[in-house]
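I'd like to ask some things about the structure below.
Left out: one protein chain. Kept in place: all the others.
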Amino acid sequence: MKTAVKTREITLIQAITEAMDTMLERDPSVLVLGEDVGVNGGVFRATDGLYEKYGEDRIIDTPLAESGIIGTSIGLAMNGFKPIAEIQFFGFIYPAFNQIVTHATRIRGRTLGRFTVPMVIRAPYGAGVRAPEIHSDSMEALFTHMPGIKVVVPSNPYDAKGLLIASIEDPDPVLFLEPMKLYRAGRKEVPEGYYKVPIGKAAIVKEGTDITILSYGAMMPIVLKAAEKAEKDGIRSEVIDLRTLFPLDRELIQSSVEKTGKVIIVHEGHRTNGLAAEITALINDTETAFLSLKAPIQRVTGFDVPVPMFSLEEAYLPSIEAVYDKIRFLAEY
Amino acid sequence: MKTAVKTREITLIQAITEAMDTMLERDPSVLVLGEDVGVNGGVFRATDGLYEKYGEDRIIDTPLAESGIIGTSIGLAMNGFKPIAEIQFFGFIYPAFNQIVTHATRIRGRTLGRFTVPMVIRAPYGAGVRAPEIHSDSMEALFTHMPGIKVVVPSNPYDAKGLLIASIEDPDPVLFLEPMKLYRAGRKEVPEGYYKVPIGKAAIVKEGTDITILSYGAMMPIVLKAAEKAEKDGIRSEVIDLRTLFPLDRELIQSSVEKTGKVIIVHEGHRTNGLAAEITALINDTETAFLSLKAPIQRVTGFDVPVPMFSLEEAYLPSIEAVYDKIRFLAEY
Amino acid sequence: MTDYPMRQIIDGDGALVDDRYKDQLTPELVVEMYKKMVFARLFDRKCVNLQRQGRIGTYVPFEGQEASQVGSALAMREDDWMFPTYRDHGATLTFGHSLKNILMYWNGRYEGAVPPEGKRIFPPAVPIASQLLHATGAAWAEKKKGTDRIAIVYFGDGATSEGDFHEGLNFASVFQIPVIFFNQNNGYAISVPTTRQMHSRTIAQKAVAYDMEGIRVDGNDVCAVYFAVKEAAEKARRGEGPTLIEAVTWRYGAHTTSDDPSKYRDQSENELRRKTADPVGRMEKFLKRYGYWDEHLKAYETEATAEIETAVKAMESEPAADISHLFDYVFAASPWPIEDQKADYHRLKGGVR
Partner (left out) sequence: MTDYPMRQIIDGDGALVDDRYKDQLTPELVVEMYKKMVFARLFDRKCVNLQRQGRIGTYVPFEGQEASQVGSALAMREDDWMFPTYRDHGATLTFGHSLKNILMYWNGRYEGAVPPEGKRIFPPAVPIASQLLHATGAAWAEKKKGTDRIAIVYFGDGATSEGDFHEGLNFASVFQIPVIFFNQNNGYAISVPTTRQMHSRTIAQKAVAYDMEGIRVDGNDVCAVYFAVKEAAEKARRGEGPTLIEAVTWRYGAHTTSDDPSKYRDQSENELRRKTADPVGRMEKFLKRYGYWDEHLKAYETEATAEIETAVKAMESEPAADISHLFDYVFAASPWPIEDQKADYHRLKGGVR
């Protein structure tokens, strides 16, 4: 028996607000902390209305100090609360790096589970919105390399809400990256109230038999457009939205690769030691997938240069053409 | 005509001291900064004698603040000096992460070359010396992913001196990682005075035809022992010391892989998004290398768990057996 | 607790309230101060308009902070170092930065962070408070070279919460580095008021932690700012170390052009402040009151506007951003990954495979 769940069309950022709202309501231990998240409702309005609804004890404007935000969140988390710490832009997470890599991720292990850090770090990431300098980084690979934290990146409103709720309920630290470019890029049917999208599961967003394209976050629309273009040439790509970057959904990647034997990985983070490197290695590690490869795996990524000022950001970002080029290359291989 | 260069047998850490001494003497703009590098000569004695020789204006005991050390070094570097900043242990570099990833690496680009940051960050890294907690990290992959910095890791006294001198002369930031475990692990012939080992070049330390083993730093002795053991079974491994992790020596890797068709990559850093992932992807990217692969590339790495307290560090670290196991696996493939 | 009274030389009505500086307030100086503030304000308003018209990207306005920025910049020597934030174009312009380049900065162009040849101006600091350490390092270098050049570094009230603020002041005090920490306390860090940013009543008192001199000054009084910085600069040049200056000011506008200040503050306060404490208005009153006013100063606005318009035109007639700026300035010599990626980029653009 299925209960009718009401859905509405909302944007990705509204979905994020809803996820926090839902969890703030269900669980009194949930807190929101960050710069400008309270009275102002967040610089992107992700926390809009929450301050009014839950008050300053739960929606907390902090001083301007990322290490302070994460460090105190760790203390709150290991003493009974579930902090959702907002980092205003992903490019400003670095001052908190020590607190994340040395503490948030290690406290469970260091104390054999006596103390734990159930917290979510939310941050808008990525280029393409003409933001000021250093506001457009996409350094998720720094965090997938770091043991002890999960990394989640939604690409649509439905996943955003369900994954954020799952992240808040996760007993361990989760880095939740929000594609700034997709915050208001479109609306999608999203259920009211509580539901979860599981962490660690990718999704096939377009089935196909010729080429597997793996991507996530703000690159999904680019990839889909390239795949559609190639479809007109008769090339059927299977497009997978990874959704979680650590741990990766090995089974889904593997089964798709075994089907197509050809793989393109697309991300806007830098190439060297980026996610595409790990996924390439993962496919290589899985003997059946490796043996089914009919061509070298193709990486379409941000370049090994800093994310530029906005006049050059389109040149930096993987383009539809760049993905299409690789599709053609593999189709003809 | 070759001039006879005097050599002596010295340890890796002595070689590092010599490199700094050589450059401090040749170039008055070279400075050494860090915690306990002055009066104390460094907690590992890497700067032993330098304070007495060059005085407190050039060998500078700083306050205990990594962001401060790197941040002021950036200012010194872009105003005419060449700071060698010591981070006492690699695991304590994280408080300086913002200064490195946002500033040291981006200032040349942000100012189209008007300001530059010629500096070296030295840090002892790695496990296996029964150090206290959090003193044994091996997070080099965080830095290979970051545009704008070179990453160098010597494994023997000769390379250590020559690479450090090259790093000090480099016009851009260089992260120079020193394998703590090899600081005093043995002596090697090292020339007196000035010489360089080029950044970006790997070295074949053992030639072979059956399997290529790529590694660096403290793992080199482990790899060599495993290769020797396999040699007794008649398996001829080619062992390559990467020496520079960014930029990698693509040509050498490629030519060896094309010769052997079988590859093992060994590092003590964590597996996911570690160097082995990038190297696997790099081989995959190079069509000739990819096509010559006769078996999946094998990764022998530290696990995706924090580097443990020392009672478990041997379990964490890649062992001779683990490398040997992969050699056998590939030989039989 | 230590008390830091707010220094003032000219009050909101343009009256000279501190006689000690009378002789130093030459006609040239006060007119220069006034003109630079007018120029800065016109420039700032122009930028806000350009942003509204979509001719530049997000912009960070500084209207209301002209006295702090102009006064401090004028007090520095031409060959000194300046480390501004994203909001300090009033300071950098006064200090000799290029109008066109600043405009290009907000147009997302790398040229924007490049100062004119010979000018020691760092790119605007974006990650809050990180620049305090760069300034400290650069000034330390001057000390090591034995020059008497010094550095001034700008930062906001919010910046005082970051660890780098603390590390910068500590390094500077330990090594007695010739750097001026110039804080513009404009009451807000985006939406967060100073009272929520810190529990201390002043920023100046934070200097106590470093046994450093701390000074609190009316940041809307260009003269008070000027002399506070000048004295700190002389002290630094004499080798007597760093100073922390808190200039108490106010931004009239939004945090950036994407911000809506009515979400977090009562905007009517702006109008009150404009009447009673405006930096430009106050200086105009002063000039008139003491006979420095000259009708050609009225015409100066037209002159300044023309100069700004010329720069806008120059900015807009620049060719598109140079793709080499993306690839060729990461390292002195690009390593193969960048070279390869650049070639691949060009191959794709050329349509050849």
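Lettered A, B and C in written order, each chain numbered from 1.
Assume a residue touches a chain if its C-beta (ideal position, glycine included) is under 8 Å from a C-beta of that chain, and two chains touch if they have at least 3 such contacts.
Please read all numbers here as calculations on a predicted model, not as lab measurements.
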Which displayed chains the unshown chain touches: A, B, C
Contacting the left-out chain in the complete assembly, out of B:54, B:125, B:216 or B:316: B:316
Contact with the hidden chain (one of C:170, C:220 or C:257): C:170
Hidden partner interface residues of chain C, rising order: 1-2, 161-167, 170, 173-174, 176, 196-201, 205-206, 208-212
Residues of chain B in contact with the chain not shown: 35-36, 38-41, 43, 61, 63-68, 91-92, 94-95, 130-135, 271-272, 303-306, 308-313, 315-316, 319, 321-322, 325, 328-329
In chain A, positions touching the absent partner: 31, 57, 62-63, 65, 67-68, 70-81, 95, 98-99, 102-103, 107-116, 147-148, 150, 171-172, 200, 246-247, 250
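Basically, only the chains that are shown with their structure count from here on.
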Distance-to-centre winner among chains (Cα means, whole assembly as reference): A
Per Cα centroids, the chain farthest from chain C: B
Intercentroid distance (Cα basis), chain B paired with chain A, Å: 31
Centre-of-Cα separation between chain C and chain B, whole angstrom: 41
Distance between the centres, which are taken as Cα means, of chain C and chain A, whole angstrom: 36
Sequence positions of chain C contacting 2 or more other chains: 110, 113, 123, 126-127, 163-164, 325, 330, 337
In chain B, residues with contacts to at least two other chains: 67, 95, 98, 102, 109-110, 147-148, 246
